[in-house]
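Shown here: the complex without one of its protein chains, the others still in place.
Here is subunit A:
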Amino acid sequence: MWDLEYDVVVVGSGFAGLATALEAHEGGATVIVLEKMHAPGGNSSISGGLVAAAASPLQEELGIVDSPELLAKDMFKAGQDMNHHDLVKIVAEQSTDALRWTIEKLGVEYKPCLNILGGHSVARTYNTANASGSGIIRPMLQACRKNNIQIRMKAMLSEIVRKPNGRVEGVVIKDGYLFPSGKSGTPLRIRARRGVVLATGGYSRDIAFRTIQNPILNEKIESTNQPGATAEGLVAALKIGATPIQLAHIQLGPWASSDEAGFGVGSMFSMLAGFPYGILVDARTGKRFVNELSDRRLRVDAMLKKKRFSIAITDSSGVRFASTLNKCLKRGVVRQYETIEQLAIENNIKLDNLLVTIERYNRSVSLGHDMDFGKPLQKDLQAIETPPFYAIRLTPKVHHCMGGVQIDREGRVLDIETHEPIPGLFAAGEVTGGIHGASRLGSVAITDCLVFGRIAGRNAANEPF
């Protein structure tokens, strides 16, 4: 009946999957991680490595007052209160725990400063030393290797096996799968004595699936994700009666560059410099049009209304935290100009308007509050006036799926008919829904993946069989 047998079968090798695997192993379970691509890590490994933590050690050191309640409040605001409160509470309360776990257990290194991201009311975002999610994924993979947790590559989930008694007993995979060929791979049945944990991520690159959920997001809109971010894992769960939740809520990232593919190096530039220390301008009018630190959805909606591209502009003082600047300049994603005039001419922006815009913004900076869009101005913010000036042309790209399968506080997937947990099936990370509501705050995804990955891992290891 079964070709292989483990206590816990984890599907997906990103933050959520690896956190699950490590915790389940710690709980004494035998674990296998399945990954359909030819290399581990998924989107997690290409992400920016930004981790939100409320009431964290660095916040205490820097005198920033924060609490899980405040993080939860920010999440509800961005999520338009469509978030499931009990799940948000868990993420917020365990955020600093999860962060500590990465430092103490995995040895992850973070920069010694905090970032403020759009929609957060305080600076609470850690960033890995290499400004990439790989700064967490690598230590996780090393820990798996040390603990002999096998990660099976090119292993694509094709079916979750649920018995008539309602229990999930294992999975069928296509072994030796070559993404994206549907014909590749041979069937292999893997029994999960205690539990299957779904950590298959989102479907930002699944154009067919995402267009069904939201027709606006057709093939013309790019994505920041790696090509493997498709919906099969989610679909397999729906097939055996998992509850879908808020699948149409798909987030676009407002910070991605139009001069490179995917997430690239420009996204981090915008997040760390362009938006917090610069202005976002409509190339056609030369005017600001939105609070650069508002929630992603508000920014994207405003950007999508513009006929030409949007451009983020900052100066030499604004790029001091932009760790990807050199790579951006090298690839022509960010351009450097000696004068605003030059910047305006080369980007075909009305110079007069741009000068007026910058002057007005600088006046806001000196006043300490944004007269036009209510952007929260940081204490260390300086006027845009010190050459060289930097500009990045932006286009919204599909970034994150807020929707997915419904889970309870224990990370168990809920049945669509009974609303009860499906025995033996857990989920964590982007494949789950309901935590972020209508819009996810930047840097909360990694926190979510770590928190619920660990919960699912612990509970799967303890599931009786």
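We adopt the following convention: a contact is a pair of C-beta atoms (placed from the backbone, for glycine too) under 8 Å apart; a residue touches a chain by one contact, two chains touch by 3 or more; residues count from 1.
In this text, contacts and distances are computed from a predicted model.
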Missing chain, UniProt name, options "Transcriptional regulator, LuxR family", "Acyl-CoA dehydrogenase", "Heme oxygenase-like protein" or "Monosaccharide ABC transporter substrate-binding protein (CUT2 family)": which is it?
"Transcriptional regulator, LuxR family"
I'm checking contacts with the chain that's been left out. Which of A:53, A:192, A:265 or A:280 qualifies?
A:265
Of A:10, A:37, A:250 or A:384, the one touching the omitted chain in the full complex:
A:37
May I ask which residue of A:134, A:243 or A:257 touches the chain that does not appear here?
A:134
Contact set of subunit A toward the excluded chain (per top definition)
37-42, 45-46, 132, 134, 137-138, 141-142, 144-145, 151, 153, 226, 228, 262-263, 265, 284-285, 307, 327, 330, 350, 352, 356
